[in-house]
Every structure is written in C-alpha cells, then in structure tokens.
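Can you keep this structure in mind? I'll have questions shortly.
Only one protein chain is missing from this complex, and each of the others stays in its spot.
== chain A ==
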C-alpha cells in the first residue's frame, strides 16, 4: 500500500519555480524530519534492494580501505604481523631511505596538481564559455572532438605523446621548426627539470574535456531571464561573463577543483606508462601513486613491503580526505547553489 506521500526533495520540484536558493543543509534536515514511521511490519524488500550493493561495496571497498589503514600500523617481523603503532610512519618520515622519496613524491604531486588547476581548469572554462555562446555553429562537433582524449586510456595517451616528443621520430622538432622555434626543442620527457611539467601538461591535454563539459552544463542551466536582465542593464560580452555567469557557475568550479584534487593525488597510470615504475629521469616524475606501487611491489633490488605500502596509502587517504573536508566544509557551505 502507499508507503508515504512524498514530500519531494526541493531539488527536483523547485526547478519549475524561480529563484529558490537552497543548500545541502535544508535538504538534509527535511529528510531527517520526515522519517517517523508508525508501527508496521519489517519491509524486507528495502533490505533486498539494498543488500547486493551494500555487500559488494562494503566487502570490496570499505573493508579493504579500513584493512589498509590497519595494516599500516603493523609490521612483518619473522613472518608475523606485529603491532608497531606509528613506527611505519616514523620510518616514512624519518628514515632517509624513505623520507627523501616520500617528500619528493609529495612535492611533485603538489606541482602536478598546481599545473592542472592553473592550466586545465581555466582552459576548460574558456572553452565552455565559447561553446555556450548562443547560435554557435558546429558546437556539437567541437564538443565531441575536444572530449576525445578523455576517453582514451593512459597507456595510449602516454605512449602517443612519448612518441611525438621523442627526438628519434622528430615530429615535435619538425613542427617547432615550422614556426621557427626549433632551437627551443629539447627531449622534455628525458630532462629532469622539464619531465614532470611535460607530463602534467599531457595529463591536462587528456582531461580538459571534463571541466569543459561540467562548466558547459552549468552555463546552459543559467536561465534566459537572468541574461536578459543583464542585457537590459547594458552588461554584455566579457563583463557579462565575469559579472553574471562566473558567479553563477562557481559551485561547478568548486566541484571541478575537488575532482581534480582527488584525481591528481591518486594518479599513477600516466607516469607509469610514460616513465615506468621508477618515474625517471632520476625520480623527477615520481608521484604518490608510483611511490606506493614501488613500495608495495618492490622494484629492482628492493623487496616489496605491504606494510610500508599501506602506510603510504594511508597518507594518500589522509591527504585526499583532508582535501574533501576542506571542500565540503569550507567551499561547499559558502557557495550557494542557485536553482532556477
């Protein structure tokens, strides 16, 4: 029988009424408040609907995550897992064999993230702004084409760029010659000072489609009336973008930033494909993902150490969790979502 008359979430029905401002809190409190049920038999179907997803998710994702965090507190001593408290972290930060690599990987990872924020997201916003201009012809073609790199795998992207930038093949020097810049060419991926930046830019090239699409969607959802009102007030062109549209798409920019953050601090494939597990030249492109892989599986003469691997994964977990918390509590609560 009808279980409830739904007090539908404001997020859906509000779309018909104008200018309702809401944020997560209001939606949340409503959910909680409506949850008082009279006595009735246990509704098995709810459990059955939820069970498979919750079981798989818990068993394969949540428990291993917790297990990894727990493993980082143990160490294998004579074939036994012994609880050692924070010793693994002391090794990670204190023992020069580990700490030099760890800080190097972390520094590189931060640089990797900075380049994405400074290059990928502005380019994405710019492309989206251009794409969403009214009556632009071929918009669908541009959208489709610019998104192509995003669907390719890292293996393809890493290797294709490795070939293009290779001095052996000579495509890059040849093309720079065409615009008279041949003297600037060096094998970027092979030089310590350039390799990481070059790889970051390759990654930007691959993923620029994601901010573009999300911002594009946000720009499309700005109602005509707002734009018309702006035009009546004489705000057009560039100033319209900066004064009207940009503030309205700030929440999407926030989402993109956090997605970039999580993606970057979890990256591995591109570096592994282009530079191998050693993240050469001379560890200059080592990021946390490749560092975790080496620690966990070992490489060359070093034996893999699951416990140290778990300690590094725990650090990555804390970094990502920190970023997500900053986003949820500082950014998300201050940015109001405008629902039209």
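Convention: a contact is a pair of C-beta atoms (placed from the backbone, for glycine too) under 8 Å apart; a residue touches a chain by one contact, two chains touch by 3 or more; residues count from 1.
Just so we're on the same page, contacts and distances are computed from a predicted model.
Enquirer: What is the missing chain called in its UniProt entry, if the choices are "Aspartyl/glutamyl-tRNA(Asn/Gln) amidotransferase subunit C", "Sugar ABC transporter permease", "ATP synthase epsilon chain" or "TonB-dependent receptor"?
Expert: Matching "Aspartyl/glutamyl-tRNA(Asn/Gln) amidotransferase subunit C", "Sugar ABC transporter permease", "ATP synthase epsilon chain" or "TonB-dependent receptor" to the record, the invisible chain is "Sugar ABC transporter permease".
Enquirer: Who touches the missing chain here, A:105, A:198 or A:255?
Expert: Residue touching the chain left out of view: A:255.
Enquirer: Write down which of A:84, A:176 or A:227 is the residue touching the left-out chain.
Expert: Residue touching the absent chain, from the options given: A:227.
Enquirer: Using the touch definition from the top, which of A:73, A:92, A:105 or A:127 touches the missing chain?
Expert: A:127
Enquirer: Check the options A:92, A:106, A:195 or A:218 and report the residue that touches the missing chain.
Expert: Only one of A:92, A:106, A:195 or A:218 touches the chain omitted from view, namely A:218.
Enquirer: Which residue numbers on chain A touch the omitted chain?
Expert: Listed in rising order, the touching residues are 1-6, 8-9, 11-12, 28, 31-32, 34-35, 37, 43, 45-46, 48-50, 52-54, 56-57, 59-68, 71, 123, 126-127, 130-131, 133-138, 140-157, 159-161, 163-164, 169-171, 174-175, 205, 208-209, 213-214, 216-218, 220-221, 224, 227-228, 231, 236-237, 240, 252, 255, 258, 262, 266, 268-269, 272-273, 289, 292, 296-297, 306, 309-310, 313, 316-317, 320-321, 324.
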